[in-house]
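In this view, the complex is presented without one of its protein chains, the others remaining in place.
Showing chain A:
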Amino acid sequence: MTRPVFRRLLRAGLVLGAFSLCFGVVAGARAQTELLNVSYDPTRELYREINAAFIAEWNGKNPDKKIATIRQSHGGSGAQARTVIDGLNADVVTLALAGDIDAVAERSKKLPLDWQKRLPHNSSPYTSTIVFLVRKGNPKAIKDWGDLVKPGVQIITPNPKTSGGARWNYLAAWAYAEKAFDKDEAKIRDYIGKLLANVPVLDTGARGATTTFTQRGIGDVFLSWENEAFLALKEFGADKFDIVVPSLSILAEPPVALVDANVDAKKTREQAQAYLEFLYTPKAQAIIARNFYRPRNPEAADSKDIANFPKVELVTIDDVFGGWKKAQPTHFSDGGTFDQLYKPAR
């Protein structure tokens, strides 16, 4: 009496297995032009809108070379660069900072080292900066970078080893300290060390840090991409958080690049190139501003969107740190200033 039951179960299992197998094979069989955009954490909403607009425009003009979809992969910028180096088949990379695309170029050799010269504005179709997101009414009275090192202030920022946004945060703090302490190296280090001591958790990516601050309710101030801060206000309501603009911040240039070896292997160079160029068109620039990134061409955007952006003194990485090629090894590589100054809380 037990045997037939077992047999029946076995048969049911086999049928189920075969069924899902067919399901998967059918799903894998369609072959159309697909682009893969490997991007950093906060651009999810931006590229969803950009992709729809680009596909509509491209397919209208090129009915013989239609693009079926643009696939997205998001994560911490450094971690995403790592997966592309390890073989993720990206047509384009749209990361948080040039240093990460430099790493892809150096280690995978899939794109030339001078990739950043290939598109206008350092290959960055949009910029952003770092602001503070605080709880409504700013209970800890955080006005500027100097207030972050007060005892009892909990700061949320992701891990600079894996997150691009966190590296901009770190460098913005450093740039402030350099100005405030008149380039006194010992005082700058003391300031950064105290700031890092106020960080209870380091998430791997900007979006993880955003949810830590907004949804899990940890921390008093969140060092955030300007676009992430605006998005949090939009998602959770302006009655929950305030944006504080510090006296000085950094001009963050998130760059985009074609991964030559991948597009040549996949025969998608033409579409991928057009995709990146599309980012500079007025239509895309308007989408960019609507998603709280600062467009390169403000005239193309809705003036209401532009009015959102606060005026703030911005320093550039080239002026203060001599570019990513210098800043990356000095501050973020193994044994750099971050490793020297960050002591995890026990």
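The working rule: a residue touches a chain if its C-beta (ideal position, glycine included) is under 8 Å from a C-beta of that chain, and two chains touch if they have at least 3 such contacts; residues count from 1.
Just so it is clear, contacts and distances are computed from a predicted model.
One chain of the complex is hidden; its UniProt record names it "Sulfate transport system permease protein", one of "Sulfate transport system permease protein", "Sarcosine oxidase subunit delta family protein", "Ribonucleoside-diphosphate reductase" or "Pyruvate dehydrogenase E1 component subunit alpha".
Considering the whole complex, the residue from A:Ser73, A:Gln273 or A:Asn297 that touches the absent chain is A:Ser73. Chain A residues in contact with the hidden partner, per the touch definition given at the top, are 2-3, 5-6, 9, 13, 16-17, 20-21, 23-24, 27-28, 36, 41, 44-45, 69, 71-75, 83, 85-89, 107-108, 207-208, 211, 235, 265.
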